[in-house]
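Here the complex is missing a single protein chain, while all its other protein chains stay put.
First chain written, first letter: the chains are A, B and C, and each begins at residue 1.
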Amino acid sequence: MSSAPFSKLLVANRGEIAVRIMRACRELDIRSVALYSDVDRNALHVRHADEAYPCGPAPARESYLNIDRILEVAKECGAAAIHPGYGFLAENAEFAERCAKAGVIFVGPKPDTIQSMGDKVIARQMMAKANVPIVPGTTEKLSDDEAIKFAKEIGFPVMVKATAGGGGKGMRLVRAESELEQSIKRARSEAKASFGDDAIYVEKFVEEPRHIEIQILGDQHGNAIHLFERECSIQRRHQKVIEEAPANRMTPELRAKMGDAAVAAAKAVGYEGAGTCEFLVDKHNDFYFLEMNTRVQVEHPVTEMITNVDIVKTGIRIAAGEEIGFGQDDVSISGWAIEARIYAEDPEHNFRPSPGEVSVYRPPGGPGVRNDSGVYPGAEVTVFYDPMISKLVCWGRDRPEAIGRMKRALHEFVVKGIKTSIPFHRVVMNHPKFLEGKYDTGFIEQEILGSKDVPLLNDKDELKVGVMLAAIATYRRDTARASRGSSNTSGEQSRWKTVGRARQMRGGSL
Amino acid sequence: MSSAPFSKLLVANRGEIAVRIMRACRELDIRSVALYSDVDRNALHVRHADEAYPCGPAPARESYLNIDRILEVAKECGAAAIHPGYGFLAENAEFAERCAKAGVIFVGPKPDTIQSMGDKVIARQMMAKANVPIVPGTTEKLSDDEAIKFAKEIGFPVMVKATAGGGGKGMRLVRAESELEQSIKRARSEAKASFGDDAIYVEKFVEEPRHIEIQILGDQHGNAIHLFERECSIQRRHQKVIEEAPANRMTPELRAKMGDAAVAAAKAVGYEGAGTCEFLVDKHNDFYFLEMNTRVQVEHPVTEMITNVDIVKTGIRIAAGEEIGFGQDDVSISGWAIEARIYAEDPEHNFRPSPGEVSVYRPPGGPGVRNDSGVYPGAEVTVFYDPMISKLVCWGRDRPEAIGRMKRALHEFVVKGIKTSIPFHRVVMNHPKFLEGKYDTGFIEQEILGSKDVPLLNDKDELKVGVMLAAIATYRRDTARASRGSSNTSGEQSRWKTVGRARQMRGGSL
Amino acid sequence: MRYEVTHGKDVFSVDVHDVGGGIYDVTVDEETPVRIDAAKSPRTVYSLLIDSKQFEGSVDERDDGRLDVHVGSSAFDFEVIDERRKALLSAATTVVQGKQDILAQMPGKIVKVLVEVGQEVSADEGVIVMEAMKMENEIKSPIDGVVTEVSVAEGDAVETDAKLLVIDPPFNQRPFGPS
Partner (left out) sequence: MRYEVTHGKDVFSVDVHDVGGGIYDVTVDEETPVRIDAAKSPRTVYSLLIDSKQFEGSVDERDDGRLDVHVGSSAFDFEVIDERRKALLSAATTVVQGKQDILAQMPGKIVKVLVEVGQEVSADEGVIVMEAMKMENEIKSPIDGVVTEVSVAEGDAVETDAKLLVIDPPFNQRPFGPS
């Protein structure tokens, strides 16, 4: 093991990813520095840090996005590097540049990599140039004739989309040439009505799309490798909910082709650090570049578990100028890993947020279970930030064992005081299509959310137990209240009770 | 994945190993049944079970060792099998036989395997017959002449031991032939004085002994394989404290020889299930059979982490009559794992037991960390049973990474209400000889316990912080007491406070 | 103690008999009583043993007084009301027209009178806090109206059916016109 790459690193983030980065720091003998907003003094990431500095009021824009304040802290504490985690400033090219100007190492790719990969049009052009497959289509507006000609060229089905579009407006799926003219007309009029602009373009429609991404690593010495794929098709409102590695229905050929494409993409932009190439894979196993995430990914642990590579530590070493340290041939896939994102939200009531104090917290343990948590017993979940409180990751020799462990771990996981998505994950882990591994990005909408609220696995036995427990708990509460209420009859008695209480303090925690 | 090997399994144990077995059951879709003594109703293993039955008063002899009661529960609940874990009835041949007679599968080897391996003389004879190296020596008493002749045969150094011996009495290390006669005389007179019997025997002295054991698996179909070695030389009073896999200073040749010997031992006794061959390895890398443990071992997780084999699940499948399911060539070593046993004891005060309520419990998480715990926040550690509350196991690509993770995990681990051996493990993880991997079974006595109490890593900065914290905590306690004391001035006020308290109950946990 | 537990449209009548030591005999809808060993420390959730089957469960009271109950993989939303409280509140649910005599449903002590004669009150507004069987219960007005009589004072002990106060409906809702 080499010596610590830096002496001190500032983590410009909060929650589980800040804890994850601080864990890497401690293993690397780097002092870690936390930032905390006004509502985060008691947050877990502060307790994992060696140093901590306030960074502003609760709203992220005034604290975790406050570049001036963050660089001020970096200077004050003498941090050699800043790790942005994901979200917040992680893909902000200006921040990366400001770090460079301030003489602080930004743990991530060069500012211009962030910049160009953050612009969908430029990213698309660069990838096309590097022979990375992209969804065939234009991004510029087309006349009716041009659109028809282009659609025939790329083949049906196609999507007709408004250039000013969004939220499904001015979007038309066209399955055959015969429908095309009519669809263009409708898309134009919808687009006109919605955006005041009837410009449209045409794109290949990806059938039964699966979201599969490739983890990449690049260093300052021109090395670039990939760490295989993750499947992230279990999404709700384009938010990933469950991820696995490797992907279902993957073939060695497709894996090799996608890996090569991702490494080509990394080399095309001179990628430094840990990043991800996101692809759509259709039902014919054709794949198309979606975007490049120029940061560590929420779901990086599933890759860590099947490759035994510590992605966060490697990213920090790379930022310090070290080489990746191993080659493509040194990594292989071992077993299967699944991640369930645990959110502080109520799946029974349309996933509404559920802030509050975590009163009881008993994370699962035992073989093959990893828990990357952002909370602890007594922590407060606020409404200001992402509601993800934990990532539960399970590994098995094969997918059935990984699923068995995930079911077991979800059963063990006790969180009280707030509602969580744990019951929702139980539903997915028992769903036949999930068990078969045959799902695409429409899984949650089509298979789980047929009704507005999630049908949890409530069974009759547990209902009866619940009814009895509710009555017992009410009885106990009322009895406890009554005995408290009846004890305040005289000042004398109260005084002695107080003395008694003071005595009980002995042997307790202060 | 095959279907559940049984429908229901009774776990005749408590604490972390009961939880471990129940986790395996849940992953295998087996209903698990817990036993609990009078003081264990709130123990963690009960909360992991599908069913639970009382088994008697707190003393183990009346509960967890109460064979009649245990078989009665097995019958009552309809368990197809009983898993004994380790300790308690795990190596009790009578219990295994009683299970067989009651028509319940005992998860472990056949009764006569337990019987013969439980008798040191018989075990030694059987191993010698199977060409497993044993410590050269006799177990029968020798005349002076016989002793001298035998000592010359096996070569010096040798140990002269009292046949009735124990606790070091009547034991003499002899480094050269010239010292032998005198030593025999002394040993005899000591033995006579201590045990009233001056019979002695002679044994080869194992120099700088390391305790290295081989995990074995055997099934009812005659298959037997090993899962490589564990090094368990970090011991205090012959109790293992820290274990690692693989072993330090191991060579591929020695590993192959020891593995072969262990498999030969397993085959010699027709071993069924998961077991362990314990060896002593001397400074010349010669190894000698010590004993066979006919049960799952406390330290099995380090092997699980480097081989990716779930030993407990495999043991259950084997008991159901399944084959091991993979061969010697299918297993290999990946990375390095270290286990630290966390005891409820006070390392600063000669490791005295520290029972009590676990008031705060925040186990470590993140990459490469596994925690097999027997407690949870609010659990009570009693004086009746083994004080081990948790096994912290860390994995790394190599030993330095595993140690780095262990140090990080120990730093994260918060347990309050009771004292634990966590600070002791921190001392070991920072010890130069441990970091080098150059230690033998004398490590703790010679390197750590030079003084009676453990010199913890107390540093000056932390002392000053502690002094200030002690004053702040006292101030806060006194202020809180004072404000409670002054509020009981009138019945009227108290009444309204009570109403207020009742209102505050709203939104709380019952 | 008897409770009414409501789950969606289902109402269960549950009788809890405290055997002591955290053990309860519980009867649901007059079926055979079930013995439940309910273990809980303040720092954790319940462990229930019912006929030797083990369930972990938790009960959280929401701000609206309803209960969030988790058992195993299931989550439920219950309303629980005890029969004493139900009796105390029954005036509000059974008689809803005309002049209202608010009577004590069981013996108890008046903790607080929340209204005075002449005061306008809304339906469901608290009018009296009464302590009965060691529990405080807020008695609510069954109707919109005006308090026309207060028959008790704070600290009074009252018997079953003692008149506590009288609420008249508003002028335009009185059945026989102005009185």
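Going forward, a contact is a pair of C-beta atoms (placed from the backbone, for glycine too) under 8 Å apart; a residue touches a chain by one contact, two chains touch by 3 or more.
Quick caveat: nothing in here was measured; it's all calculated off a predicted structure.
**Q** I'd like to know which visible chains would be in contact with the absent chain if the whole complex were considered.
**A** A, B
**Q** Which of these, A:Val39, A:Cys77 or A:Ala164, touches the one chain of the complex that we don't see?
**A** A:Cys77
**Q** In the complete assembly, which of A:Pro377, A:Pro423 or A:Gly466 touches the absent chain?
**A** From the options A:Pro377, A:Pro423 or A:Gly466, the contact with the absent chain belongs to A:Pro377.
**Q** Looking beyond the chains shown, say which of B:Ala128, B:Leu435 or B:Met468 touches the absent one.
**A** If we include the chain that is not displayed, B:Met468 is the one touching it.
**Q** Hey, which subunit A residues sit against the chain that's not shown?
**A** 34, 41-42, 46-47, 49-53, 77, 357, 359, 376-378, 495, 499, 502, 505-510
**Q** Quickly run down the residues of subunit B that touch the omitted chain.
**A** Touching the missing chain: residues 348, 360, 362, 377, 411, 414, 416-417, 419, 423, 426, 456-459, 462-475, 477-479, 481-483, 485-486.
By our rule, only the chains that are shown with their structure count from here on.
**Q** Of the other chains, whose C-alpha centre is the longest way from the centre of subunit C?
**A** B
**Q** Based only on mean CA positions, could you tell me how far subunit A sits from subunit C in angstrom?
**A** 46
**Q** Between subunit A and subunit B, what is the separation of their C-alpha centroids in Å?
**A** Roughly 38 Å separates the two chain centres.
**Q** Starting from the mean Cα coordinates of subunit B and subunit C, work out the distance between those two points in Å.
**A** 54
**Q** Among the residues of subunit C, pick out those that touch two or more other chains and give their numbers.
**A** 43-44, 56, 58-61, 67, 136
**Q** Which residues does subunit B have that touch at least 2 chains other than itself?
**A** In subunit B, 359, 376-377, 495, 502, 505, 509-510 touch at least two other chains.
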